[in-house]
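All protein chains but one are shown at their positions in the complex.
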Amino acid sequence: MTETTSAAGSAKTPAAKFGGRGLNIGIIVAAVLTVIGLVLWGVQLSGGMVQTNMRNLDSWGLYITCFMFLVGLSAGGLIISSAPRVFGMEGFGGISKIAVWTSICCTVLAIGFVVVDLGQPLRLWELFAYSNLGSPLMWDIIVLATYLILSIVYLWATLRFEAGKGSATSLRVISVIALVCAILVHSVTAWIFGLQQGREMWHTALLGPWFVSSALVCGVALVLVVVIALRRAGYLQLDQKNVVKMVKLLGVFVCVDLYFFGCDLLTEAFPAGSGADIAAMLTTGPLALFFWIEVVGCAVTAVIAFTPKLRTNPLIVVGALLAIVGIFCKRVQLLVGGFQIPNLDLPAVVSGPALTDAGAALQSAGGAMVYFPSLLEFGVTLGVVGLGALLLLLGLKFMPLKPVEKSH
Amino acid sequence: MSETKSPHAGLTRRSFLKTTGLAAGTVAVVGTTPTLQALAADYEAGQKATDEEQIFCGVCRGNCSGTCKLNIHVRDNKVVKTSKRKFNSYPNGEIDRICLRGLSHPYNIYGPNRVRYPMRRVGERGSGEWERISWDEALNEISERWQKIREEYGDQAIAYTRGSGNMGTISGVASPMFNVFFNKINATQIKIARDQANTRGINRVVGNLGDWVLNDPSDFKNSKTLFVWGANITDAQMHDWHFIVEAQETGTKLVVIDPVLTQLAAKADKWVPVRPATDAALALSMMYVMVNEDLVNKPFLKQHTCAPFLVRSDTGKFLRMSDLGVEPQVVETQRDQVSSASSSNKGAAVGQSSTVTKTIDQPAVLDSNGKAVGADEAADPLLNGTYDFNGIACRTAYDLLVEDIMDYAPEAASEICDVPADTIVELAHMAIDGPCIHRLGWGSNSYTNGVHAAHANITMAALTGQIGYSGAGTGIGDFKPCWGINALVKGMTAAKYPMISALFLPEIMRTGKYKGKDYPIKSLYIYSGNPICNQVNTNEYLRDIVGNLDFLVVADYTFTDTVKYADIVLPAAHWFEQQDVVAISATQCFIYSEKAIEPLYESKSDIDILRSLAEKMGHPDLLSLTDDEYMAQVIDTPSLAKLGITWENVKKNEDMYWYPDKPWIPWENAQFKTDSGRMEFYVENPTVQFDMGQEFDVDREHLPHYFDPAEAYEGSPEWSKYKLILLSERPRFRVHSMWSDNQYLRELDPEPTIKMNPVDARERGIADGSYVEVFNDRGHCVAKAVLNEGIRPGCTVYPKSWQQNQFKAGSWSELLTSVYDPVGVNESYFDNLVEVRVWNEG
Partner (left out) sequence: MANQRLGMTIDTKRCIACNSCAVACKIENNLPNNNWWNRVMTVGGDHLDAPEGTYPNVKMHNITVACQHCDNPACVKVCPVGATYKDEETGVVRQDYDKCIGCRMCMAACPYTGVRSFNWEEPAYHLDFSVGDPDVTTHQKHVVEKCTLCWHRLAKGLAPACVEACSARARHFGDFNDPDSEVSQLLSVRSYEQLLPSEGTDPSMYYLV
């Protein structure tokens, strides 16, 4: 997420000594954003969600897009930090705490986006009182909660381990569980969409693994950006060799992700049935912009990752950011695209409030995208992101997340 | 209250359900009563649904002809719902129904557009600026102004007119009460000029049996083919549709002749997309095929039509037996009964005896031996032949008809109608292979050649003989007025001044003269109608009629276009706020409508408004009977009493069928109401629908012909400027202009639209969904263009009767011609050319 990055980036500006005035300003900015977000959320709840540009025929929007995206980021971070431990890889230990903390922040953010999307947040308790264990959303809530707790436990265990308490084995066990959970969290999030037969674009078995690959892409990319930034800020040291390793990994993940996309597109389009409409919508239709940003961005990332000469720090950051933006675009395509093509595409009176002026203007200008967020949605989103940034920065400021000798 | 898993939740207010579990209740119904009827709520008279809710018997009575009987659900003195109510006259439930308009009454009653108080105009006319005044002030002002006008200009200077906004018998269209009051003050009645071409074209051939008669829709299933000519039944009379589909289900073929793909046309077994205004040519060509292939029903022609009558070449009249030296007979016959739908002055019969003398002078026919004898004496009259009457050639009416028909060979007619010749032949074969019913709509009626379209069609029935029995008939048949009510209620006097057709009014107002004499009209009282929206040529109406009025009074219950221009507005009560009875109905039943709630705000029923006016005008005892007593006077006639129909019984039974038999079939046994008792397709003495001394071509009117309408054809005088024919549809979302402000329906149908074929839109650079200006020399109108392949290229169709404030600019009725056929004297709603261009002014 770009905002997260820049928020983190603001921390690095006074490069001289980490944790100085810059970090405090960052914290204040993030806190202000959070408060603004809360106020806007209040506006949304009191005045009604009619102030968003979501409507009956496109009933999810930016919030759920961000939810999907952030679950990806969080899982990616945890996978990066736990996988080396699980497989006994060297050299990444130093960044694992930051990765886990980033991951925790992202998870909180993801949950935050679900909450702001709810019409009746005061009834959240019902999720626990009347749980319908058959609902993929319920699965996701359970897995996300578990995952959040696990991440915290994992971070706590790592810190304890560094403090000389606890064994390497127990840490490794926890890291195995965390890895499984991270993969699960992603698959389950995919199933929220992929198990819905009513949306042709979503209803594919590939969606689970694809969400995992996307998570790995943006998780690794985020960690890369954060690590390079923090290294520059003097918060931590990391061998360039390990950075390169990570970049190569990113390249592999990006290729896998693109491969999945290719498989999916081909499967949709080949029968030349209704799936062809989806392929057309993505490649030449209203979502083409997002499609091509993703494809080109990810391809560029892969080129950077696999070309030794291009693996300079600035380009790595550019590649990683492109990958993150690309995956975000992927989420937009998935979310909006799922609603874009109605199953009953027949003229009828549309129930519910009509498009807002902004939405209608966009529709006549852009031709046909069913949904584009309203300013309020952008505001609330920024607020949620602010909350995440606040958590991240507070963590950096107050928690011992700097690598210590023992973590290597 | 919320829905939960508990079966009782949300139902606790219904005491009788407290002991009934949901599942048990549902199973009982679904399991044991399989019919739909049983699943409808069935309320007895006066029954309460619950302690909180009362149910009244009401009648929805706009001009869709349905007059559906409704349950009016009243809670806390408010009408909260309407639902269909069982007709006792039809135990099988075939006419129990309701529609989207009947269902949305609560808005009509309680919507913000309701006229609440008497009001006086304070701004410019049409500005919509009013001040609230009391009833007393309003009535005083009206009576003072009227007295002054009468003194200055004469009694006739007060005029009154109506539309069709209420089918009630004391407060609506069928009411004699308006004539009681206005005849008393010698006011001028302005007669609406709608639906007249069909009436003229049919009635001049078969006589008047109460106007617009046709076999009951339940008889459609007995026909082999049902021809629907220019009738948008699925929108305008949707209550009749199920009879049609049920006929289709039992094998009847549905043929729809219509330039527009209506919902009905989409359901047809055969849709004939005819060129507008050419129905007469199509019917004449079908007759050509029948004659040419010798398929006509000769026995019927000989016995029941004027076909064998000899027509004198010198006068164009029938050769009469008196010409041949037979003394005519003079007999006394009963005067015709009164049709509840009659728009004539109900006081016309005051002082007339119940019988009329009639001279019987039989037309002569050629008997098989070549001799001329009286039509009723000839055993086997000749259909073809000539007779020399003292050197004057006489030919049979049939020969004259055939000669006329010979102009319409399928190939020739195909050019006129744009229907392939072989389709015409096919249609003719279907029409001869009876029994067939031809239901005529108001499409072909809406051009200046409309009289002939109807005349041609009823003439085809003479050739086939398919009329007057089950499955066979030709006519209009949406409305069925009761034939035999009493219009001479207490206090009725004859009118001092003649009625004036609404179509003549602009000229009279412009010139101040009628038939060459001074005839100033200075005040107009309008009730149950919205002519500024629904009459043709609005700009002319506003300029010549409204512009020359000193004083316009309008009684209505919502703010209509007409109310907008009034000087004094009187708040009328909604239908459910007064008691009335309906006597014009597709159901052929008298239907009693209870008063469900008190008139809202300061509104009064139309008859109460009349009572107040009469009092102020110095006739306090004129309308002294109660509503019940007047209704009894209207209904309690000897002929209806024979069927057991009295006001008391109507009130008790809620509805009573007014014919002896079901289904009702007009012209049984080929008994027609012409002088000869036969179908006189040769019109011996053509007359006009409304006589203002206008000239017309008598020769053209003897037999049906096709000729161009006034404007709506390629090559018409307006063609150089305007190349699109403007047709309207009466959409399901309104009944004329009623319901136009109903927001429930506006959610479904939010704004004025014009339907165009994509070809026409492309030529004019018009994008689907963009705003366009429709214009001609008479006016303009802005609406949203809706491209529709069901619209004939060269035509546009607008759903009618939006109010002026609902348009971005202009209004539909501005575009409509006020040119009329002198014979039909009818508003020619479709006889218009327009152009359409992109509208960019916001």
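Per-chain residue numbering starts at 1, and chain names A and B are given in the order in which the chains are listed.
As a working rule, a contact is a pair of C-beta atoms (placed from the backbone, for glycine too) under 8 Å apart; a residue touches a chain by one contact, two chains touch by 3 or more.
The structure presented is a predicted model; accordingly, all values stated were derived computationally and were not measured.
Chemist: Where the complex has a chain not shown, which of B:Asn186, B:Gln263 or B:Thr493 is the residue touching it?
Modeler: Here the residue in touch with the unshown chain is B:Gln263.
Chemist: I'm checking contacts with the chain that's been left out. Which of B:Ser605, B:Asn788 or B:Ser811 qualifies?
Modeler: Of the listed residues, the one touching the omitted chain is B:Asn788.
Chemist: I need the residue numbers on subunit A that touch the omitted chain, in ascending order.
Modeler: 45, 47-50, 52, 54-57, 59-60, 114, 117-121, 123-124, 126-127, 129-132, 134-138, 141, 192-193, 195-199, 338-339, 342-354
Chemist: Name, in rising order, the residues on subunit B that touch the hidden chain in the full complex.
Modeler: Counting only subunit B, the missing chain is touched by 1-5, 7, 10-11, 13-14, 17, 20, 22-23, 25-31, 34-36, 39-41, 50, 52-53, 75-76, 78, 80-84, 97-100, 103-104, 106-107, 110-111, 234-235, 238-239, 241-242, 245, 248, 261, 263-264, 266-267, 271, 273, 732-733, 743-745, 747-748, 755, 757, 768, 786-793.
Here is the rule we use: only the chains that are shown with their structure count from here on.
Chemist: On a C-alpha centroid basis, what's the spacing between subunit A and subunit B, in Å?
Modeler: Spacing between the chain centres: roughly 67 Å.
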